[in-house]
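A single protein chain has been removed from this complex, and every other one stays in its place.
Note that the chains take the letters A, B and C in the order they are written out, and that residue 1 is the start of every chain.
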């Protein structure tokens, strides 16, 4: 089985992740307030794919409509949505992007529920469990984020939602090796085999579908 | 069932413990380098018993022979030995005092083993698990003391050694209510029923034997 | 109003217990001091991971009687009690947190353990 790191957002981080993983997806962060220049974006994706092979766009927005627009453009990249806004979380799942990263991101709750979990399962949208937000948090924040991730794992497992564990590294120092990423999965309640599938089986399925 | 606090070393602490326990044993600390003045000691015990009812002497010494001497004097008080010195730990168990308090006290190991556990069981010497040393320790120290206490509980359980949980309070601020003392027992590996017996059944047996 | 996750079906809901406690201190404490002390005690004794499992949550504190209620995960009541037992001071002043009792509902907790404190 391959180890795949699904979300690396920095060049140096990519170089380190490449040493530890069989495949690495490079993520371009895409903050959106309005429609982007699609020609420019396509060109940029072409360049990134030349350099990194597999590329994802991480849509960061408060406007659900922009996610649909982007998704319909057939940009030949994985489409991730940065979780955190409940409306955006739901919309990302409804229109069926490739993954919703950290639905609990920056929230005071877990940002996810049984209704959303059912939609995610039906539309085959993966939930990404990211380690990087934990690395930046203080002890109080870390305990809370872990609590939310535990709840989200419970929902993901119960409703058989596709899932992966990722560093979501924005610098080299946030990259973690596959076996160490797995320990996050176990910490939030996964069996070891489930944690392994979250850095192998599920990522492979998602990447194969796109490439 | 009664709740009994077996080791309270201060007057104010005794007053608080009396509110929370059915019975409280007042402990007089007795640091010994040589033989004490036994007449004076007997008089002191008499006074303490008038004031507190049940009294224990806590022998603090590095000289095992002094423990035997004291034990043979029939002082009409419970005899405890402060653990920590391996030779003293063993001797206290061999001559059969009422309790050895914290065999791990101040040590870099647990101060107790299967040989000593067998002697304790045979001679009916209780092991006292004290909370006060934990209250004074820094995080590193606390983790270590807890580790040693877990090991000692494992031995005490396996060899059916009498046992109790106590605050060993030297000030009012170190007293803990029975149900809260029990949580230390559970933390180091006891079942709740075992923790309960460690603030009730076992203390009662020891106190009854002496009084 | 900001959207929030929906209330989960019963099997997926967290199973809580409520703990009544009394603070004995050198002085009286404010609600926010207690709240912080409980979190700090949990983080120190149970760590970030243990705290995320135990889910301690401050519910309320009556400053007059120095008694209060906190909530935690049903399976981790003993650990939370232990964390509270390890506490020796609150905001620089000596203190003991004594647990009074545990119940599955706030109503029963008040009735059984806090009535004598005038709740």
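Here, contacts are C-beta pairs under 8 Å (C-beta built on N, C-alpha and C of every residue); 3 or more make two chains touch, one makes a residue touch a chain.
Given the structure is predicted, the values throughout are model-derived calculations rather than measurements.
Asks: Looking beyond the chains shown, say which of B:93, B:187 or B:207 touches the absent one.
Replies: B:187
Asks: Among B:28, B:42 or B:147, which one is in touch with the chain left out?
Replies: The missing chain is touched by B:147.
Asks: Which listed residue (B:114, B:160 or B:209) would be found touching the missing chain in the intact complex?
Replies: Touches the omitted chain: B:114.
Asks: Identify the residues of chain C touching the omitted chain, counting contacts across the whole complex.
Replies: Chain C touches the missing chain through residues 43-51, 79, 82-83, 86.
Asks: Write the list of chain B residues that the hidden chain touches.
Replies: 86-87, 109-116, 139-140, 142-147, 150-151, 154-155, 158, 187
Asks: Determine and list the chain A residues touching the chain excluded from the picture.
Replies: Touching the missing chain: residues 16, 20, 131, 134-135, 139, 142, 173, 175-177, 179-181, 183-184, 186-187, 192.
The definition used in the following text is that only the chains that are shown with their structure count from here on.
Asks: Take the average of all CA coordinates in chain B, do the same for chain C, and state the distance between these two points in whole angstrom.
Replies: Those two chain centres are 30 Å apart.
Asks: Using mean CA coordinates as chain centres, what's the chain A-chain C distance in Å?
Replies: 35
Asks: Quick one: which residues in chain A touch 2 or more of the other chains?
Replies: Residues of chain A never touch two or more of the other chains.
Asks: Which chain C residues sit where two or more other chains touch them?
Replies: none
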